[in-house]
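One chain of protein is taken out of this complex; the other chains stay put.
On to subunit A.
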Amino acid sequence: MITIDKVSKHYGNFQVLTDCSTHVNKGEVVVVCGPSGSGKSTLIKCVNGLEPFQDGAIHVNGTSVGAPKTNLSKLRAHVGMVFQHFELFPHMTISDNLRLAQIKVLKRDKDEAAEKGHYFLDRVGLKAHAHKFPGQLSGGQQQRVAIARALAMDPICMLFDEPTSALDPEMINEVLDVMTELAQEGMTMMCVTHEMGFAKRVAHRVIFMDHGKIVEDDSKEAFFANPRSERAQQFLAKILQH
């Protein structure tokens, strides 16, 4: 579904990604973790072309992301993305947030888009909030709406960029529950997250990054039981202490 092949990226002299290669199979859930500044968010943003990269290639469902002739809008329409800061459109109701891209990008008619939007809003347990504005919802609720907004586009895979990092602790689980459910239904997912509990429960594979490199790429069992690199061992020791 997603193949990342020797991707490198730099800002001027600053190397952000170095020779990153991995893949995500259909129906697979891959968690990307690592210390801050390790390039994990940049890598996931390269997958749908929000961040350009200089070397290597990324293919999503056979389409090359970096190729100049690729219609990125068309590709992104079917690759869902969820951001750290939700990025709901604050000047629109939840209903309109769910409908906008369906109408403008997928050219669905208004009723069909509304119906689809409400179906997914119901799925994330927020049916009663359709008429509200994003500012009236809690962070956890906003993030669930953001997930519903992405799902309403019928994505072939979902990218999550630290979806719970900006949330108060008591709201993290409601978002992780939605993600877990999604994973159990067989959605292909690539998740940048520090939630190691989620990774243990849900992920098939774990990628560990440090200084722009993929240091570990293994099944979750192998990763948690026996991380090979010293950096990953330190990271796990710190993060799992609590």
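Going forward, contacts are C-beta pairs under 8 Å (C-beta built on N, C-alpha and C of every residue); 3 or more make two chains touch, one makes a residue touch a chain; residues count from 1.
The definition used in the following text is that contacts and distances are computed from a predicted model.
The complex appears with one chain absent; UniProt names that chain "Glutamate/aspartate ABC transporter permease GltK" among the candidates "3-oxoacyl-[acyl-carrier-protein] synthase 2", "NADH-quinone oxidoreductase subunit N", "Cupredoxin domain-containing protein" or "Glutamate/aspartate ABC transporter permease GltK".
Note on the undisplayed chain: of the listed residues A:46, A:94 or A:153, the one touching it is A:153.
Listed residues A:26, A:91 or A:110: the one in touch with the omitted chain is A:91. Touch with the chain omitted from the figure is made, among A:6, A:26, A:104 or A:238, by A:104. Among the residues A:13, A:36 or A:73, only A:73 touches the chain that is left out of the figure. The residue touching the chain not shown here, chosen from A:48, A:141 or A:188, is A:48. Residue positions on subunit A in contact with the hidden chain: 48, 50, 72-81, 83, 85, 87-91, 100-101, 104-106, 149-150, 153, in rising order.
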